[in-house]
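Only a single protein chain was left out; the remaining protein chains are all shown in position.
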Amino acid sequence: MSDLPFILFSLVAAWAAIMVVTRAVAVHALLYLVVVPLSLAGVFFTLGAPFAAMLEVIIYAGAVMVLFVFVVMMLNLGRSDRDRERHWMAPAVWIGPALLSGLLLIALCITLRTIPPTAASDAMVPIGPQSVGLLLYGPYVLSVELASFLLLAGLVSAFHIGRNIRGTGTGEP
Amino acid sequence: MSAASPTHALLLATLLFAVGMLGVLARRNLLLMLMSIEIMLNAAALAFIAAGARWHAAQGQVMFLMILSLAAAEAAVGLAIILRLHSAGRPTLDADTGNRLKG
């Protein structure tokens, strides 16, 4: 039963994702959202990508989620927000999106069936940080630069958008 | 090491993606929509990792890194916008009022 950890992590990730989508209270959703990258890190590990698993834990569960937590704290949500959220989540609202998502799921699953299966004897060989690093600073150096530009742009725009919050209150007339 | 099937991992990625999309489409709260987008991004990342494992290629993890930076930037900008809207008099963070553009 070497597949057990994979199945376990998978179930946890799927369950957590569903909980995120269906929670009325933002903090609850956020807590479930932390579970998703953590369990996915486990999945990565079982897939033989320990480096990716580490980054997933550090950056996603560590950095991005903390960002979310801070924002939720600053929003100062209360009981009224939860009630409004419940109101917004009436069953009828889910029909269309569920239909679309279901269709997408079916279509993707059918696509997946076209992938030839791996040979059962083919052992999962881990791909370590070294090979990834060699690729990153070899043929993919341009995309590293692009990623850095993207992050810089994100930084600048986040700073720009948040610039006036304290200063002039709304910043608008 | 365990021998998880990359095909099953892709199946999981598909499921996560569909659930994330469901969240984006169904939720009206901008914060929750952003969280659902994070789930979708995670699903995409998982798909890359699984594909890399299936074909024994490190490129999957390279793309994973790209997605990671993308997710970080997206979360930063998106959350900044949410904070901004919240302080500018739209405490409900209702996505459907985005077409008002003002106030």
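Each chain carries a letter (A and B) given by its place in the written order, and its residues are counted from 1.
In the analysis below, a contact is a pair of C-beta atoms (placed from the backbone, for glycine too) under 8 Å apart; a residue touches a chain by one contact, two chains touch by 3 or more.
What we mean here is this: contacts and distances are computed from a predicted model.
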item: Among "NADH dehydrogenase subunit L", "ABC transporter permease", "Oligopeptide transport system ATP-binding protein" or "Sulfur carrier protein ThiS", the UniProt name of the subunit that does not appear here; value: "NADH dehydrogenase subunit L"
item: Sole contact to the chain not displayed, among A:Ala90, A:Ile110 or A:Leu142; value: A:Ile110
item: Missing-chain contacts mapped onto chain B; value: 21, 24-25, 28, 33, 95-96, 98-101
item: Those residues of chain A which, in the complete complex, touch the missing chain; value: 96-97, 100-101, 103-104, 107-108, 110-111
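Note that only the chains that are shown with their structure count from here on.
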item: Chain A to chain B touching residues, read off their complex; value: 2-3, 5-6, 10, 13-14, 17-18, 20-21, 23, 26, 29-30, 33, 36-37, 40, 43-44, 46-49, 51-52, 55-56, 59-60, 63-64, 67-68, 71-72, 74-75, 81, 84-85, 88-89, 93-94, 96-98, 100-102, 104-105, 108-109, 112, 115, 117-118, 123-127, 131-132, 134-136, 140, 143, 146-148, 150-151, 153-155, 157-159, 161-162, 165, 169-172
item: Chain A partner contacts - residues on chain B that touch it in the complex; value: 1-12, 14-29, 31-32, 34-36, 38-39, 42, 45-46, 49-50, 52-54, 56-62, 64-66, 68-77, 79-84, 86-89, 91-93, 102-103
